Structure formats: C-alpha cells, structure tokens
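What you see is the complex with one protein chain gone and the rest in place.
== chain A ==
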Amino acid sequence: MTEALVPSPQPSAAAIENPGALLSWESRSRRVVTVYLPLACFLFILLFPFYWMGITAFKPNNEMYDYDRYNPFWIHSPTLQNISKLLFETSYPRWIMTTMGVAIGATVLSLVSSVLAAYAIQRLRFRGSAYVGLAIYLAYLVPPSILFIPLATMVYQLGLFDSPLALVLTYPTFLIPFCTWLLIGYFKSIPYELEECALIDGATRLQILRRITLPLAVPGLISAGIFAFTLSWNEFIYALAFISSSENKTVPVAILTELVQGDVYQWGSLMAGSLLGSLPVAIFYSFFVDYYVSSLTGAVKE
C-alpha cells in the first residue's frame, strides 16, 4: 500500500502491488522458509557492517583487540574517546564543513542548470530537442574514472588546483545528466494544457516556468536535489585527485588519507569517522526515503 504514496512519474506503473499475495495458497511454515528466512539473512548481511562500524566506534582500545576476554559483539564499557579524539584532535569538523559546502554548491548549480535544460528539452520542443536529450543522457555513461586525469590538468591550468571550487565545477558533470533526465520525466507528467491556458492568459514563458511548471514539479526537484546531494557527498576520485592540502579535503578522502597513518591503524577513530561521515546522508535519507526510491526507479524507467 505504501506504493501509492510514492510520487512517481508514471503513477499507473506503481499502482499494482503484490501479485504473489493474490494467488499464494502456500502453507505458513513454507512461507517462513522460502520468504522470511532468506529475507532475514539478507537484512542481517546488509546491516552487519553498519552494526560493526557503530560498535567499534564506541569501544575502548583494550576491548577492541581482545576477543578472548570480551565478547566482540557487544560493548562492555562504551566510550566516547574515539569520537572526541576525532572532533577535537583532528580537523574533522573542518572536513565536514568543506564537504557540506561542496555538496550544496554542486547541487544548486546542477539543479538550476538541469531545470532549465529539462524545461527547454521537454517543453520548448525545438527541432533536435530529442537529440540534445539523448546527448545529455549519453554524458551520464561517461565515468569519472576516465575523466579525472585530463580534468586534473585542466583544473591545474585554470588555477583551481587544491580549491573546493574545482569540485563544485566538476561534480555537475555527473549530476546534470542524471538530474536532467529525472526532471524531463517529471515535466512530462505535468499536463501541457496548464501551460497553454497560462499562455492564453498572457503569461510569459518565464512566468509559466516559475508559477506553473516548477510548483508542480516540486517532488521531482526534491528527488533530484537529494540525489545530487548524496552523490556529491559520496564522490571520491575527483576530490582525491584535485585536492592536496589537508584542510580542503572532503570527508571520504580525509578519512582515508589523514587518519590512516603508518602501519598501526586506529580502527576506533577510523570507524568513528566513517560513522559520523555517513550520518548526514543517513539523516537526510531517513527524511526523504520515498523520494530516493522514486528517483532511483524513475530514472531507471525513463
């Protein structure tokens, strides 16, 4: 029943649920073995690394490396030492702020460009608009792993090396194609008649975009926005290649390059760093679960 709540570009598609429920005359015990048991295994395996990350972050060192005397699956004397060390002895707060700034900047830039591009492709309908749409879609198939070396030379020549601005400008290369494609799908679901009415009433194109199309596309905008934010937060290879000074690093890069020193790994603070670095995205996610699902499935369906 939850499907009905999910805003989808194609509402009819998600309306049908549970073909299995209508025709299963299986016994209850059989269902437990074929459905609930595998599902429980899946959930356990998918969640265990998070549990392990969380539990390690709050363990004192003597417990962490002594499995004989302490059960590793539980914390006997939880401590905030790892987290306080991370917050007060490293520049972790600074890294979080940098990541946040880069993610917000890249998201806003991509969202504005994508809204305009999607509106032009889907609503202004010029000759060859389908090809422009296809070209933007193909851009999504170019992976960052191919682009980072030439981009690094470009960034260096533009004088943006070691500056978060380089990340704000390069992240849209993978955000714009995705957001544009998602928004084209949303614009398609808005009846064209509404815009025609506004045109007849004497509204300009910009007024139509601002007063009619955008308010109706708000769920699509939220989907695209949170997705772009998550992708920017997770990005790694550009941040690794373009940033060298410690204080400008983003969280994923900083944890891997600044916290891992020498041969003895500080697993406690590494896990605490990973946990704190995942939290903003996870909190964001918990508020917008349905939008994530709809943007994921909407983008795939298009």
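In this section, a contact is a pair of C-beta atoms (placed from the backbone, for glycine too) under 8 Å apart; a residue touches a chain by one contact, two chains touch by 3 or more; residues count from 1.
Keep this in mind: contacts and distances are computed from a predicted model.
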Which of "GvpL/GvpF family gas vesicle protein", "Septum site-determining protein MinD", "Sugar ABC transporter permease" or "Molybdopterin converting factor small subunit" matches, in UniProt, the chain that is not displayed: "Sugar ABC transporter permease"
Sort through A:83, A:96 or A:117 and give me the one touching the missing partner chain. A:117
Among listed residues A:82, A:230 or A:248, the absent chain is touched only by A:230
Counting contacts across the full complex, list the positions on chain A that touch the omitted chain. 2-3, 13-14, 16-24, 31, 35-36, 38-39, 42-43, 45-47, 49-50, 52-53, 56, 64-65, 67, 72, 109, 112-114, 116-117, 119-121, 124, 126, 132, 136, 139, 141-154, 169-170, 172-173, 176-177, 180, 202, 204-206, 230, 233-234, 236-237, 240-241, 251-253, 255-256, 267, 270-271, 273-274, 277-278, 281-282, 285-286, 289, 292-293, 296-297, 300-301
